[in-house]
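For this depiction, one protein chain was excluded, whereas all remaining protein chains were kept in their positions.
Chains here go by letter, A, B and C, matching the order in which they are written, and residues are numbered from 1 within each.
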Amino acid sequence: MVAKFKREYGSGVDPLTYLGQNYMVVDRSLIPEILQILRNEEQFDYCVDITAVHYPKREKQFDVIWILYSFARNERVRVKTPIADGETLPSSVPIWATANWLEREVYDMFGIKFDGHPDLKRILLPDGWKGHPLRKDYGILQQDNEWVQINLGIESGQ
Amino acid sequence: MAPVATPFFFYLLAATMIIGGILVITRKNAVHSAMALITALLAQSGIYLMLYAPFVAGVQIILYAGGIMVLFLFVIMLISIERTMKERQFNHQWLIGIVAAAALGGLFIAVYTRGKTLFPEGRLTYAEGQNTQAVADLLYGPHTGMYMFSFEIASLLLLVAIIGAVVMAKKRI
Amino acid sequence: MGWLVQYVQSYLDPRVTVSPGAAGNVFWALVYILLVFAGVSLGVICMNWLERKILAHMQVRLGPMRVGPHGLLQPIADAVKLLIKEDIIPAEADAVVFWVAPFIVVLAAFTVFVVVPFGPAHAITDMNIGILFMLGVSSLSVLGIVTAGWASNSHYPLIGALRSSAQMVSYEVAMGLAVISAILMTSLNGFGLYGVGGPDTPGIGTLSMIGIVRAQEAQHVWFLFKFFPLGLIAFAIFAIAMVAETNRAPFDLPEAESELTAGFHTEYSGFRWSLFFLAEYSAMIAVSSIAVTLWVGGWLRPFPNALGGATWDLAFSFVPGLAFLFLAGMTFYNVRRMPKHPFFKIQTMGLAGFGAVLGLIGLILFVPPVRDRVGDIFWFVAKVAAFMYLYIWYRGTFPRYRFDQLMKVGWKVLLPIGLGVLILTAGAGIVGLEMAQHVTH
Partner (left out) sequence: MTDPKTLSPPSLETHVAAHDDTFLDTNELVINMGPQHPATHGVLRVILRLDGEKVLGLECVIGYLHRGVEKIGENRTYAMFNPYVDRMDYVAAVSNGLGYCEAVEKLLNVEAPPRAQYIRVILTELNRIASHQLWLGTHALDIGAITPLFYTFRDREEILKIFEKYCGARLTTHAFRIGGLQYESYDGFEQDVKNFISFFKPKIDEYEELLTTNRIWLERTKGVGVISGKDCIALGVTGPVLRASGVKWDIRKAQPYANYKNFDFEIPIGLNGDTYDRYLVRMVEMRQALRILEQAVNGIPAGPIMAKVPKVIKPPVGEVYHSIEAPKGELGYFIVSDGSTQPYRVRVRPPSFVNLQALDLMCRGQLVADVIAVIGTLDIVLGEVDR
């Protein structure tokens, strides 16, 4: 599988192994194709998780990670793609139905938008929430202060 | 059982019936109307009891007040009350209404003044203990059971009505 | 004043064996109304406590233990709590209907006791249409439930009310069929398990509650065993339908807690809610009384045939007193088991007092005039209590039916069986009559 990807996509796919766990760093432009192939041809029919990591100092601030599992091969693989702030990703809901809530959570926590998602809105946080808390530069106090300013009429709750 | 304070109870029940009847047509809220109707029907069954017709009274309670009115309420509850409250309640056909009321009133007066010969004198009562049995005998009894056939016809009619209702309510069978 | 004394005297005459209503005895009728009202309310209170305790012991818990010895005063504490609670009427509710609904339910639940025969002379009145009256009036309570759900102006109560009305109307049909087959038995004397009697037994049927029990007495058979197994099946249909009719587990959908929070009385609180509670339990007692009257021989003592005769009559007349003495004995046994700590002194004394009261009642029940008068009440109440226990047992055992399954059971199972039993009962009765006539000719 690795060899095939390497052959077809060249430098766009970078398969790695750490502590016995396989993952591949994939270029943003190849993501739709790679996920489709993983699902249909490589039998990774179960999308375990979709998540992201924020690296504020990098130029491409986010790593979005798909954790996939294949029942047929009993094998896990992680697909990782670095994207910049504001960049969108294609939604994988058509590929794995389970991506629906997982992508909503990524959007909720990181503000990464997924194109073609049927109902992309906040899931864990209330609709009126400002900011995306799992970003490293998210200040925990601002929301609190805003709330006390509006509801209690005091400057700060701290 | 010796009757107790008969006139008092008669007027009480009659008044309840009339007030209930008036409320039925004047209330805008359909649920209130239905409840007034139930009150009127219960008062009516009380009058049946006073007329020594306990079986009819029981049937009145179990069928009208307990059965039919529940279905009425069932339907009314599902209607939007807000909308029905705004609808016009009377359709202002005063003339026809007055003529009809006058005709009915005239009939009542005529019956009251001249109808004494139409009805048997005094009360026609069965002893209370056998009243229900008498009704049964009259309907199905071997000698007097002349209503057996009409009773069966009526039940057949109801069966047709039930099937019709099912056909109309069910989109596909 | 003379008439009053006369009334009292006329009733105290042991030869009077009819109910005060049937005798036209207004004074005693009023006394009976009060007694029955108080008795039923007391029954509801006892039932409340017993249900909690029995259910708790079924579920490996203790139930109420704090208020009074073994939680005996818990129902009273609860009643006081409910009475002093704030009475909330939701802002968008239809206030008048909301206010009236609980009273309709309570009224319907208590009115039926007018014809319940606790004994041949221990009924408020004996109506010619007794059983019809009971079914009719108890069906009125659904009006209260429906209006309560509607007036709350909220989704859950409305759905609860709709479920409830559909359920009660459906199960009334099956119930009615079962009742009719029992009524048929009053006039039919055919063969049967204990079918003695014969053609000279009066063959006139009756709707009167007292008449039904008298028929069982005359035919020497409880209708439960008549035309075996037809009576049993009819009774089973009634026993199932009556649980559905009173909205109890496993048919408690109108108030299914896990689905509709509390069903039609979700928005009710305090006193108004307690009226629904009162009505529910007294309706349970009422339908159980119907079942007892129709199938289990009403006030008649058990084993009328196997253990017949005056000696056994005498022996059975001691049972009420013995039962109370047994309860008193149990209470004293528990008094001994109470912790000896001074904390429990008042509790222990209370329990001992309770036991003393029970024992006293037991002793009074041995006095011959009392014994003769209240034996019938005791048997009736004991039979009703057995049904009450069944209710609690169901609740501890069964999951809840789903609504469509409930309807399926009502219409597709109970109704056809009920019709079949009705037809077979009529057929069996006619065949029995023919045979009986054949024998005499």
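Simple rule for what comes next: a contact is a pair of C-beta atoms (placed from the backbone, for glycine too) under 8 Å apart; a residue touches a chain by one contact, two chains touch by 3 or more.
Since the structure is predicted, the reported quantities are computational estimates derived from the model, not experimental observations.
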Self-check item: Which displayed chains the unshown chain touches
Solution: A, C
Self-check item: Selected from C:66, C:81 or C:402 as touching the chain missing from the view
Solution: C:402
Practice problem: Have a look at A:30, A:53, A:83 or A:148 and name the one touching the chain we're not showing. | Solution: A:53
Practice problem: Name every residue on subunit C in touch with the hidden partner chain. | Solution: 55, 58-61, 155-156, 159, 249-250, 252-253, 256-259, 261, 395-405, 407
Quiz prompt | Residues belonging to subunit A that touch the chain removed from view | solution = 18-19, 21, 23, 45-49, 51, 53-54, 65, 67, 71, 74, 76, 78, 96-98, 100-102, 109, 118, 122-126, 133-134, 136, 140
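Assume only the chains that are shown with their structure count from here on.
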Quiz item: For the protein chains shown, what form does their contact graph take: line, ring, star, complete or other?
Solution: other
Quiz item: Roughly how many whole angstrom separate the Cα centroids of subunit A and subunit C?
Solution: 65
Quiz item: For subunit A and subunit B, what's the span in angstrom between their mean Cα positions?
Solution: 71
Self-check item: Centre-to-centre distance between subunit C and subunit B (centres being mean Cα positions), rounded to whole Å
Solution: 31
Quiz item: For subunit B, which residues count as touching subunit C in their complex?
Solution: 1-2, 4, 29, 31-32, 35, 38, 54-55, 57-59, 61-62, 65-67, 69-71, 73-74, 77, 128-129, 131-133
Quiz item: For subunit C, which residues count as touching subunit B in their complex?
Solution: 21-22, 24, 26, 94, 96-97, 100, 125, 127-129, 132-133, 135-137, 139-140, 142-143, 146-147, 149-151, 158, 161-162, 165-166, 168-169, 172, 204-207
